[in-house]
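Only one structure is covered here, and it is reproduced in the block below.
With one protein chain removed, the remaining protein chains of the complex are shown where they sit.
As written, the chain order gives the labels A, B and C, with residue 1 at the start of each chain.
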Amino acid sequence: MAGNEHTNSVHRHSSLQKKIKLKQERRQHNVSFVMMILLTILSFASIMSDAISDTVAILFIIVLACVQVFFQLYIWMHLGHKGHEFPMWGIASGLFIAALTVGTLIGLIW
Amino acid sequence: MSNAHAANKSSLWDWLTTVDHKKIGILYLISGGFFFLIGGLEALLIRIQLMKPENTFLTGDLYNQVLTMHGTTMIFLAAMPIIFAFMNAVVPLQIGARDVAFPFLNSLGFWLFFFGGVLLNLSWFLGGAPDAGWTAYAPLSTTSSGSGLDFYVLGLQIAGAGTLIGGINFLVTIINMRAPGMTFMRMPLFTWTAFITSGLILFAFPALTIGFFLLMFDRVFEANFFDASMGGNPIIWEHIFWIFGHPEVYILILPAFGIISEVVSTFSKKRLFGYSAMVFATVLIGFLGFMVWAHHMFTVGLGPVANSIFAVATMAIAIPTGVKIFNWVFTLWGGQIRFTTANLFAVGFIPTFVMGGVTGVMLAAAPADYQYHDSYFVVAHFHYVIVGGLVLGLFAGLYYWYPRMFGKMLNETIGKWNFWTFFIGFHLTFFPQHFLGLMGMPRRYFTYPEGFGLGSMNFISTIGAFFMTIGTILFVYNIIITHAKGKMVSGDPWDGRTLEWAIPNPTPHYNFLQTPLVRGLDALWIEKMAGNKKMTPAEPVGDIHMPNNSILPFIMSLGFFIAGFGFIYFNKGGALALVAIIVGLGIGLVCMFLRSWIDDHGYHIHKKDLPKEDKGADL
Amino acid sequence: MKRWLRLGRIVPIFGLMLLGLMGCGNPQMSALQPQGKGAEAAYDLMILSLVVMVVVLVIVFLLFTYVLIKFRKRKGDDSIPEQVEGNHMLELLWTGIPIVLLIILAVPTVMTTFDLAVTEKAASGEEGEEAKKDAPMTVKVTAHQFWWEFEYPELGVVTAQELYLPVDTRTNVELSSADVIHSFWIPSISGKMDTNPGDKLVNKMWLHPEEIGTFQGACAELCGDAHALMYFQVKVVSQEKFDAWVESMKTVKFADASSDVSEGQKIFENNCLQCHAVGDKGGKVGPALTGFGDNEKVAGILDHNKENIMKWINNPHDVKPGNNMPDFNFDDAQLDALSDYLLGLETAK
Partner (left out) sequence: MNVGERLTDQNFPESPEKATLEGKNKFLGFWLFLGGETVLFATLFGTYLGLRNSFGKGPEASEIFQLPMVFAATIILLTSSLTSVYAVLALKENRVKAMRGWLFVTLLLGLSFLGLEIYEFIHYVHEGHTFTSGAFGSAFYTLVGFHGGHVLFGCLWLSTLLIRNSGRGLTLYNSPKYYLFALYWHFVDVVWVFIFTVVYLLGKVG
């Protein structure tokens, strides 16, 4: 729109502060990457090994998948950050309806 | 790309390339109106066939096509687009925005809808229309011979994509583009309902998109989703369809609720009673709307537990809806009610919709629905809420916003005739259908035997449909007369309360010369009460940034239209069909590529080309 | 059924109003004249909900009319009404009252839903004294485009288009379909239930007719060109008559052409037997014709007489568009013989 293109949000700020923040972020990202790889291996192992019963394993890997989604959404996609309130609503509603849909198509078709 | 001056021309090219929400609104209105006439014509054919027992006006096959096309056309190609017409014409003005968030996508949404609708209707001339009902239950829909259902799937797929895009556009517009001071709890109720409806679209349409893909894969590529002999399961389609389908009916009715709220409040000269409760009720209806779909499937055999849960959840929707009804009545209470045509339609809406709503609650009683389901009782229910609700609401909106959209006021005398013929005809048509259903007449029957005693009610019903036809023709006549003879009116002909009435007539290309500062609910009314002649501006007059027109949306939609043909004839058309698919999708992709490749910064209307100051709605 | 549910009947005015308005409909097919327990349960609920809805309608209409008359703008009165924001008491009221009304409706709804369902227990006759006394018999209903097949597995009887039921007895029904989805509906005896294709999606319900007579059944799910013609007859008879019918159905044998048979039967054997069964022989593509001579309708819709049978055989598609029986081209003599033969397929005498 006219006039308010960017003037209000373009503001210079201490580059040092910014550097520190980004560095922290980078570390978070690396940690979550390692975690995600570990989780993947864990689920893989729990299915491949005979030690864990199938039902437990199924529950376990589904929980792990959800944890991974959390990492992706919150750390990599910054869903928890300021300015993400509406995206948050969007994803939450989507997940809610997704849960209903999946639940139904598993449970209500005989 | 065109330039600043193109906006003022009104050539065909301009209509094809426009990204102006006001013009897109008009495009939606014209095409939606056209499809309404087609759908109405189909309704007439239905009623003529059922006028007397054992009539032979239509064959069973043809009847099923007419029936399917009537439902599909009315819902997807008439009701939704007319709703989009109002959202385009009104929402940006009501929130004090110069534009929508995604003008380009807005245009794309329209053209996708348009080409989808055309594709679907071409089936009439290319070997027969779809004939499995608007719900297209598998395996009837997957085994139906001919190409009709392929047209259904692809036509609606393309149109549906357009709707989804439109939904996202309005969500972002309403969240991001509100004028200073226009908080969420100061938004006019129509904007609120447009917001929630867009949200419902966003979460309901993707399910349908997948449903259509599955149907298409079964039909065109020999997949086995719904073929029980190959392990498929037709119930999956029913769930997917209704997971979309029930929210869809609230997608339809919520904007009508919004229109009624605006009209009732304007014409009783009162603030909307219980505004926050109205907002809350809207949100709640939207939310609950996602949890009741299985009430369309009570007889499918889901078992008593599921049936009970969905029955009770469905009934719960009566509560927020009731809140709305009573708030309208109390908005009228103590007011100065003016019976303009718009308000006639609005006050006609209220009792009629309640009648449709309470039969809905009766349907929700699962064991009783074992009797009602797929009988004319259901047909009566949904026409009461759709025609008696939505369509009356749309008429109210048309009479109300016509001066805003076209600068001229529709003729009030013809308008009143329009109302009474349509209203009386409506009740004549659909009230007897309750009894037909209870007397054992199933829906989607092309004929019924002489001896069953269903003749007289059906006859009355058909007479009613002719009254509605007269009403509709009067409306069309009114439009013609208005454009031929009507005079331009001021920007605020109704003594309006909300921001769309704060601008001069005709609406400037940029909507607001200066973005207004909003100081409360019913922003314009507040200024009027404070003795101001116009809105307080939130900014000085300055350059105004506008988006460029573009032909890409049109071409892109055309591409998908061509590809649609390819898929439809994939199994019969041989190489030609394959070529159509490749070329069509290619055109679509190239357009996307071009959109990505060409930087499009829009243009500015310079301060020197603008009026010196905002004069308001020239009262 | 719980007794207090009958409460609905204490307010018969509304029921009368309803019935009066419409001259009752046809008792053989009206949901408003229940002749079986399922339809009765639904009817009670319908009346209860109708009462609730009429209460709602009356309140809204009265308020509405009052407001429209009282507060219409009068000429010359240009005052500006008070801009009321709302009223919490009122808003609470019209949230609360509907909740109460809905609870009144929801409780019997849930109870009836469970009453009408066939649970595993009830199906195997374990659900206490009453169910045992009823000793449920099972009918397997298979819907076809556009006809109905009825099989009594315990009794070893297969028939089509006409469903025999003993009066005052509960019969369990298992529903499925040979092609697309149909819906099995006998409005005056019970609500409908869909017939889904595939053996995974079999539905169960029960019928409990309480009056002797013939009732109209219909297909209630769009299933193709002749959806509107997919009627069937339900013959509710006394237990003795039912047993006799079963007995005679079981004894019918199809005599080979080698023996001394009529001309009609020969034609039948050569042209029709591959699809239609009579007694112990024949195909399953079309309806079994074992007791066809006793039927009330031809193909579920035409009156049962020789003329109509002849009409059907040569031009079934004129009667039911899109059905799966081929057109034949018999001359009058052949038709005559054939329909005599079909009319002779009686069991009841």
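The definition used in the following text is that a contact is a pair of C-beta atoms (placed from the backbone, for glycine too) under 8 Å apart; a residue touches a chain by one contact, two chains touch by 3 or more.
On a predicted model such as this, the values are computed, not experimentally measured, just so you know.
Visitor: For the unseen chain, which displayed partners does it touch in the full complex?
Guide: Over the full assembly, the chain not pictured touches A, B.
Visitor: Among B:L45, B:L58 or B:A101, single out the residue that touches the unshown chain.
Guide: The single option touching the absent chain is B:A101.
Visitor: One chain is left out of this view; which of B:A179, B:A194 or B:A207 touches it in the full complex?
Guide: In the full complex, the listed residue that touches the missing chain is B:A207.
Visitor: With the full complex in mind, choose from B:G127, B:G231, B:G574 or B:P611 the residue touching the hidden chain.
Guide: B:G231
Visitor: Please identify, in ascending order, the residues of subunit B that touch the omitted chain?
Guide: Here the touching residues of subunit B are 101-102, 164, 168-169, 171-172, 175-177, 202-207, 209-211, 213-214, 217-218, 221-225, 227, 230-233, 236, 240, 243, 589, 593, 596-597, 599, 601.
Visitor: Please give every residue of subunit A in contact with the chain that is not shown.
Guide: The missing chain touches subunit A at positions 1, 4-6, 9-13, 15, 18-19, 22, 25-26, 29-30, 33, 36-37, 40, 43-44, 47-48, 54, 57-58, 61-62, 64-65, 68-69, 72-73, 76-77, 83-84, 86-87, 90-91, 93-95, 97-99, 101-106, 109.
The definition used in the following text is that only the chains that are shown with their structure count from here on.
Visitor: Whole-Å distance, subunit B centre to subunit C centre, using C-alpha means?
Guide: The separation of the two C-alpha centroids amounts to 36 Å.
Visitor: Counting in whole Å, what is the centre-to-centre distance of subunit A and subunit C, each centre being its mean C-alpha position?
Guide: A distance of 52 Å separates the two centres.
Visitor: What residues in subunit A touch two or more of the other chains?
Guide: 110
Visitor: Which parts of subunit C, given as residue numbers and ranges, touch two or more other chains?
Guide: Answer for subunit C, listing residues that touch two or more other chains: 200-201.
Visitor: Report the residues of subunit C in contact with subunit B in the complex, numbered from low to high.
Guide: 18, 21-23, 25-26, 29-32, 38-39, 41-43, 45-46, 49-50, 52-53, 56-57, 60-61, 63-64, 67-68, 71-73, 77, 79-87, 90-91, 94-95, 98-99, 102, 105-106, 109-110, 112-117, 119, 175, 179-181, 183, 185, 187-188, 190-194, 196-201, 203-204, 216, 218-229, 301, 321-322
Visitor: Given the complex with subunit B, which residues does subunit A contribute to the contact?
Guide: On the subunit A side, the touching residues are 1-3, 5, 86, 90, 93-94, 96-97, 100-101, 104-105, 108-110.
Visitor: Would you mind writing out the residues of subunit B in touch with subunit C in their complex?
Guide: So the residues of subunit B touching subunit C come out as 59-61, 64, 131-133, 137, 139-140, 143-144, 228-229, 233-235, 268-271, 273-277, 299-301, 303-304, 307-308, 311-312, 315-316, 318-319, 322-323, 325-327, 329-330, 332-339, 347, 350-351, 354-355, 358-359, 361-362, 364-371, 373-375, 435, 438-440, 442, 444-449, 451-453, 457.
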